[in-house]
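Heads up, one of the protein chains got dropped from this complex, but the rest are sitting where they should.
Order as written gives the chain letters A and B; numbering starts at 1 within each chain.
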Amino acid sequence: MRKIATGNKAVAEAVKQARPDVVAAYPITPQSEIVETIAEYIATGKLESQFIPVESEHSSMAACIGASIAGARTFTATSSHGLAYMHEMTNWAAGARLPVVMVNVNRALAPGWNIWAEHSDAIQERDTGWLQVFVSTVQEAYDTTLMAFRIAEHTDVLLPVMVNLDGFTLSHIMQPLDTVEPGDFIPPVHTPHPVDPAHPGGYGTITGPADQFRFRYEMERSMQQAKAVIGETEQEFARRFGRAYGAAEEYRAGDADVVVVALGTLGKEAEVAVDILRNEGIKAGSVRPRWFRPFPDLDLAGKEVVVIDRDYSFGFGGVLAHAIRSKNLTKVYSVIAGLGGQEVTYDDIAEFVRHRRIGEEFWFGVNDRV
Amino acid sequence: MDIIAEIPETEYVLKCTSACAGCGDSLALRYVLKAAGPDTVLVMPAGCTAAFQGVYPKTAYTLPVVNIAFAAAASCASGLSTFLRAKGKKTKVVVYAGDGATLDIGLSAVSGAFERRTDFLYVCYDNEAYGNTGMQRSGATPLGAKTTTTPAGKPEVKKDIDTIIAAHEPPYQATACASYPQDLFRKVQKALTFTGPTFVHVLSPCPPGWRYSAEKTVEVGKLAVKSGMWVLYEREQGKLTISPPSKAAMKNPVPLEEYLALQGRFKGIDATTVEHLKERIAGNFRRLAAEEAEP
Partner (left out) sequence: MYEIRIHSRGGQGGVTAARLLATAALHDGKFATACPFYGAERRGAPVVSFVRIDDRPIKVYSQIHEPDLVVVLDASVMDVVDVLHGLKTGGRVFINSAHPREFAGFAAHHADLTGIALKENLVVSGSPILNTPVIGALAKLGIISPGSATSAIREMFADERNVRAAEAAYREMIV
C-alpha cells in the first residue's frame, strides 16, 4: 500500500509488523515519534507487545537485555545522548549475544546542545559488536528495519543490530512508502539459551583471562558470518517483495573516474551531484555504504575517492575516510561536512568533487576553497 | 541573606523567549530568580527551561547558566558548589530542572547530591510530562492523564518525589505553584537562607501538554491547589507547615471534576479513576494534617 510517511513513522510501521514482545524506550528528539507511535499501536491493540516506559536510556537497553535473555524479541530507539547514556549497556547487549534491534536517529552530541543530524553518536558505538546499517530513504528505513530482526536473530549472527536514520533529514521528511505483508519473512524468535529454571546456568558470570578472549573471538566470527546472512536476507527480501539492497549502493560508479562515498542521506543526495558532474563531462559516481559493521568490501579500484564524514575522531580524522584508507589501501580526499546538521546540498557535493585534493582533509565551512 | 517583603522588580529573564504562550514554567522561573538574586549560578539539564534560554550566540537569562546532560544536573551542581564553597565563595547554586530530569533519569544523582549534603537549592519545575520532547509521560504524570506515550491515560500514580526528598532529611523543602508567585518567592527566599541541600517543587501548568487554552494557566494552577490535586506546604528541619491556600482547600475543596474538565489530557477519564484520584487526595490531606499536628 503506497502512502506518504516520515522516516520515524516508517520505522514504527516496520516494528509493528515485526511484532516485538517487548519495547523499552525513552523519549529524545528526533526519535520520540517512533516511540509514541508504537505506544499508540499497543494501546489500540494494533500491536500486542509490552511497552516499558523506562526512566532513562541506560534502563531501556538494560530492560531489552533482560527481556531478550528471557527469550523475547525486543526493540528500542534512541539518538545522540540517549545512545551515549546507553553505551555501557550496548556493550553488554552485544557481549551477551542478544538480538536486540535498535533504531538510532543520528544526532550530534553536546555541548553545544544541537539536535540535528550527525553520525558521531553511532560511530562511537563502532567497536561494541553491534551490526550497524545506515539508510537513506523512508522506504529503505522501513525495509531495513524489517530485515534487521531476521538478521539479528539468525543463529549464525545472534548480535544486536542498529539501524541509523539521519535526524530530521530522514526521520522527519515525508516520502512515498510501500508497505508489505511480511508473512513468514521474519521467523518466530528463538534464542538458544533463554533463562529457564529447568535448565539453570549463569549468564555473564566472572570470566577469567584464560577464557574471556574466546568470547570476543566468537563475536568477531559471528560478525564475519553476518556478511553472508545479510546478503541472503537481502536476496530473499528482493525475491519476495521486489526491492533489492546490498552492502553498498552504487550509482554510475562502474566507469567512474571519481566517486563520492558518504553514509545516509548525504550519500543519496550525492547522486544528484553525480548527474550534474556527468553533464559537465566529469565521470563521477557514488558509492553509498549501507552496512558499516561489518564493514563492507567496497569496489573503488582505479578511482579517485572523495569521502564525506558526518563525524570526526578528534586527534585522528574522519572515521569513514580512515576506514576506506585502511580497507582499500587508497588515499582519499577527506571532507568533513554536515556536523550538527550543517546544510550540505548537491551543489556543495559537486564542488567537493570539482576541487578535490586527494590526500588532504577539508572542513566544509571552515577551510577556504581554492 | 536578608528576607525582603516586596518582590523586586529586577527581571533575570529577558522578554521574548521562545517559551510557549501561557507557559507556567516561565512564570515560575521569573519568581525563582527574583528570589535568588544576582549572585547566583544556575545549573540546567535538558528540558523546556534550557530550551527557551535561546540559541547561541544569545541567552535570555542574565545569570550564568551551566547547561548539562539530562541525568547530571544534581551531580554537576554538586561539583560546582563544592568547589565554590572551598574557595570561600557564597554564590548561590540553583539547579532548575524539570520533572523528567528530577524524578526519572536524574533521580540517582539527586539522591546522591542530597545524601552528601551538597550546598545547593534544587528547584524542580513540574509540568507532569516530558515537555520539551513533545509531552511523553514521566514519573510525575498523574494517574489517568493522557500523554503521547499513555494515549489511554497513565495507569500508574504520580511518583511522590517530595517524600523521597524528605527521606534525605534536608533542612528545608517546599511545594509551590506558578499560580501563587508570592508564595513561591517566599519559599525560595527561605530555602536560600539555609545551607543546603534544599528543594522546592513547583507545579507548572503547561498549555500544550495539559491541553487547555493558553490564557488559563493561572486558573488551572489555582484549581490544582483548590481541588487538592496539588498541596502547598513546607518542611523546615522536618517540621511540616501547610500553606494557607491548601489549608483552605482541605476545609472546602473544589470538586476535582472542575480541575479535570479544563484539561484535554483528562478527557474521557473514567469514573473509577476519578474516584481513585479523589481517594488519594483525601488520603494525602489526612496524612499531611496528621503530620502537621505532630509536636
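Methods note: contacts are C-beta pairs under 8 Å (C-beta built on N, C-alpha and C of every residue); 3 or more make two chains touch, one makes a residue touch a chain.
Everything numeric here is computed off the predicted structure, so don't read it as measured data.
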Partners of the unshown chain among those that are drawn: A, B
Omitted-chain contact residue, chosen from A:Q175, A:Q225, A:S313 or A:N328: A:Q175
Which residue of A:Y26, A:F51, A:W116 or A:F185 touches the chain not shown here: A:W116
Positions on chain A contacted by the hidden chain, ascending: 2-4, 115-116, 166, 168-170, 172-176, 265, 268-269, 271-272, 341, 343-346
Chain B residues that touch the omitted chain in the full complex: 18-21, 51, 207-208, 213-214
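Here is the rule we go by: only the chains that are shown with their structure count from here on.
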Between chain B and chain A, distance of the C-alpha-averaged centres to the nearest whole Å: 39
Contact footprint of chain A on chain B as seen in their complex: 46, 50, 56, 67, 69-71, 103-105, 107, 130, 132-134, 136-137, 139, 148-152
Touching residues (chain side chain A, partner chain B) in the complex: 26-29, 32-33, 35-36, 39-40, 43-44, 51, 53, 55-56, 81, 85, 110-113
